[in-house]
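Here is the structure we will look at.
Every protein chain but one is kept in place in this view of the complex.
We call the chains A and B, going by the order they appear; numbering starts again at 1 in every chain.
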Amino acid sequence: MTIATEKNKVQLKSIGFSDRAYGRSVEENKIKIVVEDFNFFYGKTHALKNINMKIRSNAVVGIIGPSGCGKSTFLRCFNRMNDTINNIRYQGDISVDGNNIFDKDLDVVDLRRNVGMVFQKSNPFPKSIFENVAYGLKINGINDKDFIQERVEKSLKDAALWSEIKDRLNESAFSLSGGQQQRLCIARALAVEPEILLLDEPASALDPIATGKIEELIHELKKKYTIVIVTHNMQQAARVSDYTAFFMLGELVEYDFTNKIFTNPLKKITEDYVTGRFG
Amino acid sequence: MKKKSVSQAIGFGLLRFCIIVVLMILVVILYDIFSKGKEAVSWEFLSAMPRNGMTEGGILPAIVGTFLVTVITAILAIPLGMGCAIYLNEYASHGKITRLIRMSIRNLSGVPSIVYGLFGVVLFVQLMKLDTSILASGLTLGLMTLPWTITASEEALKGVPRAYREGSLALGATKWQAIRTNVLPYAIPGMLTGAILGLARAAGETAPILFTGAAFSLPFLPKSLSDQFMALPYHLYIMATQHHAIEKVRPIAYGTALVLIALIFCMNFFAVVLRYKLRKVKVE
Partner (left out) sequence: MMKRYLDDELKQLNINILKMAAMVEEAIHRSVEALRKQDKKEALSVIKNDQKIDDMEVAIEEEVIDLFALFQPLACDLRFITTGMHINTELERIADLTVNISQRVLDLADQPLVKPVNDIDKLANQAKVMVKNSIDSFVNRDQELAKEVIFSDKESNRLRTSIIRELIDDYMMKDSSSIPKAVPLLLVARDLERICDHAASIAEDVIYMIQAKVIKHHRELL
């Protein structure tokens, strides 16, 4: 809130003004993820430079920035997905619930179970819809059929997909539309019950209607999960996130409440980017 | 404008000419073998032993020999090739050494088969004391086929989208789980196809078995894997060039060629069918 000061805010509440979302609703939540002096290198390329950031639980954090600014790389650090790439190097810390994710004793498999990820291109496995959602449970050693059945249903419901596909669980996942496939991937990630969800441009390949559904879904999901979403669509970040982080050339330029970033950013360069005056 | 269309016509014409030449050669060879060999091929030809200094009778020992050798080749080349491919493609870091290994494998597939034959003599026949036998020949052919199967398997693995691996890892799978449950099932059709094509090539090879176990003439079937054996390609080679009555046995040579071609064609056909079937399963 820019003009109506803190003091007035309290007064306004007393006279019945309903304060709205945009970060303020999660302002008092506990801190879930802390990024401290984080650096990342691809070979000799310094891809992320001195990132410091705190993410509150049940918040949606949107990461925006021009292509190649390191936003996807940054996202893939939270579940150490970058480990699959050769010649990378970390410096600094990222901790989830106070535990450093680069700790030698930490099992990266456990981390990835706790920090789910949905990719830019929907990537259902060439299996049935049911098997796709059950996959994460099965590889984690769960064999109880009733339990799997139950969890698959719950995940599909949480991903707002159940009503559309409940009669065709045994059909191939490829028979779904693009938007449904992406929600299936979200359901698949939810099935292993993570606490954090990483979304890497989840709607970039979808039409506006399917995109709208994904965005609505994000609003629902934040009740249960902490969400970090990378998007090259600024309007999408504006619509779905409580906080927005603007990255450029591997640096975190500005990180604030979403409404602040989009109405009154602190830095000139952020303003240039969000107003499209960039470059 | 006109000039352009003329040069296009010439270009297409040349390309068309190339394909016609290739097809013509193929047709001529096939026709020649088929027309001259069909007389010789009969049930007896396929099921009888050679008689009378191989001037009469059938080629059963050669068929059985080729079959057994190919089985040994498959047992060596397929699992080993797949394993190497999985390691190279999934586990090995993309360093200089890996690149060197990969380059060596590519080069090995270009080594003449006679060199493999000599190598087989030294390693299997002499050093491992397997003597000239089905086993020694099969293993030699296996070695020769390995580069082929490794390369084909690697290509198959590369064809599995990265997203399947990442999607699996992101759900908390270990690397091996991701490969086993979400990469191999989709790579295996391609791997098998490559392997079978490699085997088909091995089944038609003469040089590697020349010194390692193929016999000039054995009018009986092998009793164990350490016996010598007759093989179709070697038999053909003898009938065409080494026999004392070349003119007389020419029909038998053509018949053998026809059987060998039919066998290889069947294997290739099987590979195609297998690929088609498995791919269909994958998509469904």
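By our rule, a residue touches a chain if its C-beta (ideal position, glycine included) is under 8 Å from a C-beta of that chain, and two chains touch if they have at least 3 such contacts.
None of these values were measured; they are calculated from a predicted model.
Participant: Who does the absent chain touch among those shown?
Facilitator: When the full complex is considered, the omitted chain touches A.
Participant: Considering the whole complex, which of A:93, A:171, A:215 or A:251 touches the chain not shown?
Facilitator: Spelled out, the listed residue whose C-beta touches the missing chain is A:215.
Participant: Any idea which of A:58, A:155 or A:259 touches the chain not displayed?
Facilitator: In the full complex, the listed residue that touches the missing chain is A:259.
Participant: List every residue of chain A that touches the chain not included in the displayed model.
Facilitator: Residues touching the hidden chain, for chain A, are 1-4, 8, 11-12, 15-18, 20-22, 209, 212-213, 215-216, 219, 235, 238-239, 258-259, 262-263.
Assume only the chains that are shown with their structure count from here on.
Participant: So the centre of each chain is just the mean of its C-alpha atoms; given that, what is the distance between chain A and chain B in Å?
Facilitator: Taking the mean C-alpha position of each chain, the two centres sit 50 Å apart.
Participant: What residues on chain B touch chain A, complex-wise?
Facilitator: 93-95, 161, 163-174, 177, 181-182, 186, 282-284
Participant: Report the residues of chain A in contact with chain B in the complex, numbered from low to high.
Facilitator: Its residues touching chain B are 79, 81, 84, 86, 109-110, 112-113, 116-117, 119, 121, 123, 125-126, 135-136, 138-140, 172, 174, 185, 188-189, 192.
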